[in-house]
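Yeah, one chain of the complex is gone here, protein chain that is, but the others are all in their spots.
Order as written gives the chain letters A and B; numbering starts at 1 within each chain.
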Amino acid sequence: MRLTCPHCGARALEEFTYRGDATLRRPAEDAPHQAWVDYVYLRDDPAGYHSELWYHGVGCRAWLVVIRNTLTHQIKSVSSAVASPAPNKSDS
Amino acid sequence: MHGILNAFSSASQSSERKTSRLSGNGIDTTKTLCFSFDGHNYTGHPGDTLASALLANGVRLVGRSFKYHRPRGILSAGPEEPNALVELRGGARREPNSRATVTELYDGLISTSQNRWPNLAFDALGINGMMSPVFTAGFYYKTFMWPASFWEKFYEPVIRRAAGLGRAADEADPDHYEKNNAFCDVLVIGSGPAGLSSALAAAESGARVILCEQDSLLGGRLRAENIQIDNHPGWQWAEDIVSHLRNMSNVRIMTRSCVFGRYDGGTYGVVERVSDHLAEPLPGQPRQRLWRIIAKQGIVATGGIERPIVFPNNDRPGIMLAGAVRTYINRFGVTPGQQAVVYVNNDDGLRTVSDLLAAGARIAAVVDSRAQPSSQAKTIIQQTGAPLFFGARIADTSGYRGVKMAIIRDNKGKNHRIACDLIAVSGGWNPDIALTTHDGGRPVYNETLATFVPALDSEDLHVAGVAAGTMTTAEALREGAQVGQRAAAQCGFREPSTPPVATPAVDQDETYGVVAQWHALDKESSQRAGKAFIDFQNDVTAKDTKLAAREGFISVEHLKRYTTLGMATDQGKTANVNALALLAEVTQQSIPQTGTTRVRPPTQPVALGALGGPHRGKHFKPYRLPPTHQWAVEQGAVFTANGLWLRAQWYPRSNETSWEETVNREVKTVRNAVGFCDVTTLGKIDIQGPDAATFLERVYVNAWQKLPIGRARYGLMLREDGFAFDDGTTARLGENHYVMTTTTANAGPVMQHLEFCHQWLWPEMNVQFISVTDEWAQIAVAGPKARDVLRQIVDPAFDLSNEAFGYMAAASVTICGGQTARLFRLSFSGELAYELAVPARYGDALAKLLMRVGQSYGIAPYGTEALGVMRIEKGHPAGPELNGQTTAHDLGMGRILSKKKDFIGKTMAARPALTDPSRPTLVGLRPLSPTLPLVSGSHLLPKGKPATACFDQGWISSSAWSPTLKSWIALGFLAHGPERHGEIIAVHNPLAGTITEAEIVSPVFVDPEGTRLHA
Partner (left out) sequence: MPETLAAHPAVTPPLITASGLSLTLTPTRETISIGPFAGCLASLNTALGITLPETFATTIAADGVVYSRAAHDQWFATAPEGTGLMSRLEASCMKLAALTNQTDSRVTLSLKGIGARAITSKIVPIDLHPDFFGPGHTALTLAGHIPIILTCSNADTAYDFTVFRSFAQSLHHDILVAMNGGIPNSERV
């Protein structure tokens, strides 16, 4: 699989580290316990496009939001995490 | 006994006749090469494969089959070969299961047959053939079931001996393998008519083209067939196109390069056999090279694989694929037999008749399974006068070590016994579509072609020629050009206004006209279905398929696994479609309903050596060297791997007889005088910005806002789930400037974590990070005399007194008269200690300087082992304690978790289960008998209780012999640990089966008051 880093260009998988779901938002410190359990442990496993976080550790050290089809590995978009919608505003 | 067998063997070998060599378009008969097979010497020519050379020498019997040890010959002329597998070379280069059909001949080649004992002609295990009922479908699951204990000791060794393939080398591979990367717009796979014309069209459009050919020669089928293009032999046309392509700067041509897999993102795996065609690689030259090719567009022009027809005793030496017979004639100048039966279900196979006649062979019969003779068949028969049986089949064959007779059943059901030494079979062609299926593409069945063709729904992959089901040369050339242009256009290269390639004229009327005949079994011959082979390499017969279906294995995936069909090293290249057709017949389904199995990479066997490339032995992974490495080597240090780092483990002296003696001496040196140790490997991260302190508060559990400039503090990081992640000290160097240290192992993960927190969680924070791990050579100087030593080095302007530079102080200083350095008063050992950092290039000189100025104080370097002993003596947690399963509470650090701020892991760390006092918590342990070792991993049990899980109260994480206490000591985790100091507990080592006793003590064994630390 290859990802096109918005800073570095198209690169092979070994330059990146996967983290997971990019739609999760860190709950507030005093959020209900279940919100924290959801955030830390519970994950969806969608068949199709999935918004996820990758780290370009070997390259520009940017965290990236990648929209990837989990069935075909087709990449719809790769964007810089800092440039993505502010984590606290969106709650998709 | 042996003598008799050997005599028998040489008699049979000497009876083989030598055939006369014709000219072939791929061989150089002006030069002669010597080679051997099973100890007999033969000659061949440059351009030969081992198979062509063996055939030229009249050798037909080349191997024994896998299960039944049936005599086998050469079936094909390409990589699909299931039978002719040999051991090549010897010693460390011995290579089993090498396909003779793709093994290029070199002078001095040594090959031996496999899977026979004592020799090929007389194989004692041929008796397996008589036991064939035992070896039928599912025999692994049925025959060797009981008793279970017999499997390992008896069944498996016996089966391996009886049904094994070749022997791998016993020694390490002496050859070198390398990797390579290449990029292109258009990758063309295969150099037959379709491949060459698509490469040419794409290249003429301006695209960067790579043309990969697995063979040593380009041209593909044009070398195998007698085809005229533009009034020249097809192979000459191919050579002209190739030399034209070689002159184009945007084209790279790779031969001996097999594209074995297609992966996501236009990534292709290719193995180049750089020096397989030599006795051994030239100096420095790799044996093979693994390429990763990234192509925007791929064109699969891999041609086809001819199908055998399943008939009784269809596996005898001398029964070959018709296309292979033509290849041996046209390319290699070898006539594989003198008296041939040609058995076809299509016009293409009939080409064999004229090629055989041109090579001087006699046609004993033409068997065409089609009900009516095609016009092509009529023409050929008219021209040759060979007897034609249409609507006929081969009902059986005879000849033990090579075919001697075909029994032909004509369309009236009458048998004809025809003497022959060659049966050329064509059951039609299967497009070689493996590469089109690696990304999930499912092929579709084409009734007209009686085979599966690719169903591509891909913007970046195209198929042309036989691989696409395009069966004639003229159409393949035309289609190749179209596909080449289309692929280039997809990459943004506009199609030229005039077609770049004038489609060459193919002056031959090619027809295909296949009519499916999967097998030749009828009511009578089906009794011999047990000898009608589908998968030659795994000895799977028509009977096995039927049996599997009868036993309920009617899914194609189940059939494959139950019968092992298609699971040998050839992956069933010649077998799979026939098997599907037979299964369809048995289950009374159509072939599309029966489906296909999923084909996965690699398309051909790839050596593990090639996949590993240069990354083997001590270069399996890279290594990192601390700045004092060279110096430590000169000191005779022993090294240990710490992640990628090589660190000095201890520094033995000539009078020391064991590593324990060395380590004890190093510990005593630090505790009594002064020692030093390179700690550069700890991760160091420079953190700057107005929000730096706030950021540290979020990632560490403890408070940071009030840390003064010039001070350092211990910090603990949790994961978001509340478990400990990493620890270290962070020093404040300026108003908004900190330098963080991490453990050696977690330097990278912590950096990644900080970037995540900053870029994703709190992008509003104004802070910057960069690694300075490699910038500074950092050396710990520890021991009561540490200050005295440093006073010799640090410039006098800096006051090192305890009052001015106390425990946890940090400062930028100068040393040696102005050299920039950083000094931290940190201690891992518990002694008066400092860490002195200088720019990395000076680390080596600093070590030498410390040795010189410290000499009068008794200074000595110490390694990671002494470091570890001292940190256990001092109760500092390290990797074994921060194991991903321990919490701040478990580590005895529950109190430092701040309640005044949010930090990573705070909420989840507060879960009751993670702070339960009954959770195993850090303690120290001393054996009641001081010299009795405590061993890491031992379990802690209440005294007198049985060693069972329900009494398990904890475990030992680290242990060492403490030269300071003259006792074994250990750190461990124990339920209610801190409340139990003084209690005697049982220590169970399940590996040694021992139970000993130890006293629970404070984890701080040495200087619990910290007097030495603050001295």
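One rule holds in what follows: contacts are C-beta pairs under 8 Å (C-beta built on N, C-alpha and C of every residue); 3 or more make two chains touch, one makes a residue touch a chain.
The structure presented is a predicted model; accordingly, all values stated were derived computationally and were not measured.
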Chains in view that touch the one left out, judged over the entire complex: A, B
Touch criterion as defined above, residue of B:A703, B:L849 or B:A1015 at the omitted chain: B:L849
Of A:H7, A:H33 or A:K76, the one touching the omitted chain in the full complex: A:H7
Touching residue (missing chain; options B:A100, B:A121 or B:M254): B:M254
Interface residues of chain B (partner: the chain not displayed): 176, 178-183, 208, 249, 252-255, 257, 272, 274, 284-286, 289, 292, 294, 614-615, 619, 621-627, 630, 645, 680, 686, 688-690, 764, 766, 768-776, 792-793, 795, 815-817, 819, 838-846, 849, 852-853
Interface with the undisplayed chain - residues on chain A: 7-9, 11-12, 14-15, 56, 58-62, 80, 82
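The rule is short, and it goes like this: only the chains that are shown with their structure count from here on.
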Centroid distance [mean C-alpha coordinates] between chain B and chain A, Å: 29
Footprint of chain A on chain B - complex, ascending: 263-267, 292, 294, 439-440, 720-721, 748, 751-752, 755-756, 759-761, 763, 902, 906-908
Interface residues, chain A side, partner chain B - complex: 1-2, 10, 12, 17, 19, 26-27, 29, 31, 33, 36, 39-41, 53, 55, 57, 61-63, 72-73, 75, 81-82, 86-87
